[in-house]
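Would you mind keeping the following structure in view while I ask a few things?
Of the protein chains in this complex, all but one are displayed in their positions.
Our next item is subunit A:
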Amino acid sequence: MMGPGLSYDDTPPFSAPLRFFLTAPLFGVVAGLTLLFGGEILVSRWTPGALAITHLFAAGFMLQVMLGALLQVMPVVAGASMPAPLRIAGITHVAMTLGTAGLAFGLGAGAPDVLLGGAVLLVGGLFVFLSAAALGLSRGARTGNNTRTPRDLRMAFAGLVVTAALGFSLVLVLTRGLALPVALPTVVNLHAGWGWMGWAAVLLAAASWVVVPMFQITAAYPQRFTTLWAPAVTATLVLWTLAEYFAIDTARFIAIIALGLLGAGYAGTTLYLQAHSRRSKPDTPFLAFREAMYAALAGVLVLVISLWSDADWWPILAGVLILHGGFGGTITAMLYKIVPFLAWLHLTQAGIKAPNMKKLLPDTPIRRQLRVRTASLATLCLAVFVPILAPLAGIVLAVEFGWLFANLLRVVRARRDAAKAAVPRPGSHANT
C-alpha cells in the first residue's frame, strides 16, 4: 500500500493546476472589457451586464483558481489525492471555461440557448471535478487529521453543490420557463449567499486555518473558532433558506445578519492574527491579503446597510467589495505564492537546480500589479455612485488582470528557461 497522498506520484503535473491559474485572469480581463463597452452596467445588480460580470468574476476567476488550487493542495492538507488528476483537470477546465463563457454571454446578451448550453457545461465540469474530489477525500479520510481543514473542505463542496443547483434552476427558469416555489429574486439571493458563504468563504476559511498561521507565522486561530465557524455558516445558510421558503421575515433577517457577523468574525480574527505576525516585515502579497480582509469587512457593513435602504447602489457596492476586494484580493495574494512555489517544486523534483522564489517572480512586478489592483477596487467603488466612471473602472480592471496574467506567465517562462539551461539527472522525478 502506498502512503496516503504523500508520494511524489500524488503531486499532479504542473500543467494540471496551471491551466486554471492562467485562464482565470483572462476572465478578469473580459469582465473589465465588458464594463468598458457595456454602458451603465453598474446602476443595478439586475442589469444583464452586471449579471455577466458577476459570473465572469465568480465562476471565471474565483472558481477556476479555487479548483486549480484544490487539485494541488488536497493531497497535502487532507491526504487525499484525486484519481487521474491530469485527465480530471483537462475535462473540468475545458468544460468550465466554455461553460462560464457561455453563461456570461447568455446572461449579458440575452441568448437563452447559449445560457443553457453554458450552464450545462459548467455544471457538468463541476460534476466531474466534485466526483473525483469526493473519491479522493473518501480514500484520504483515515489519517486522523489535527486540523479542521478536511471537514471544512467537505462542507465547502456541499456549498458548491447547492450553489450550482440553485444556479441551474435559475437558468431553467430563464430559458425553459421552470416555475419556482419562491420568487425569482429570492432564489438569486440564495444562490449568491450559498456561493459567497457556503462555498467560497468556507473554502477560504478552510485554507486560512492552515495557510495564515504557517506562511505568515502567526498564532493559530482559536480552536473553538475553527471548530464552530464552518458548521455555523452552513447551519445559518440552511436556516436562511428555510426562512425564505416559508416566508418568515424575522428569521430571514436574523439569518442574514448572522451570516454577516460570521463573515466579519472570520475577517476580524484573521486581521488580528496578522497584526501579531512574527514576520515583522510583511511582504507584498501578505499586505494584499490584509487589504482584502478590510474590503470584506467593509462589504459586510454595506450589505447590512442594504437591508434597511432600498437604494440600488448598496447591493452593487457590497458585491464589489466582497467579490473583487475580499475574494479577489486573497486569491491574487495566494496565486503569487502558489505559482512560483509550484514552478520551484517541479524543477527541484526534476533534479534541476531551481532559481529561488524571488528570482522566479521578483517583488517589483507584484507590487506594481497590486497597486493597480487597489486603484481598480477604488475606481469600481466610485463607479457604483458615478456611473460615468464605469468605462474607466473597466479599463483599470482589465489592466489589473492582464498584469496578473503577465506576472504568472513570467514564472512559467522563468521555469522553462531554468529547465532548458539544465540537464536533468537520470532517474529523477521529471514532471511537465
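Convention: contacts are C-beta pairs under 8 Å (C-beta built on N, C-alpha and C of every residue); 3 or more make two chains touch, one makes a residue touch a chain; residues count from 1.
As a working rule, contacts and distances are computed from a predicted model.
A.B. asks: Not counting the visible chains, the remaining one has a UniProt entry; which protein name from "Acyl-CoA dehydrogenase family protein", "Molybdopterin-dependent oxidoreductase", "Hemerythrin HHE cation binding domain-containing protein" or "Iron ABC transporter permease" does it give?
C.D. replies: In UniProt, the chain that is not shown appears as "Hemerythrin HHE cation binding domain-containing protein".
A.B. asks: Which residue, A:Leu166, A:Val210, A:Ala243 or A:Leu262, contacts the hidden chain when the whole complex is considered?
C.D. replies: Missing-chain contact among the listed residues: A:Val210.
A.B. asks: If the hidden chain were put back, which of A:Arg176, A:Arg278 or A:Lys420 would touch it?
C.D. replies: Of the listed residues, the one touching the omitted chain is A:Arg278.
A.B. asks: With the full complex in mind, choose from A:Val43, A:Val76, A:Ala158 or A:Ala422 the residue touching the hidden chain.
C.D. replies: A:Val76
A.B. asks: Name every residue on subunit A in touch with the hidden partner chain.
C.D. replies: 1-8, 76-79, 143-147, 149-150, 210, 214-215, 217, 278-281, 283, 337, 341, 344, 348, 355-359
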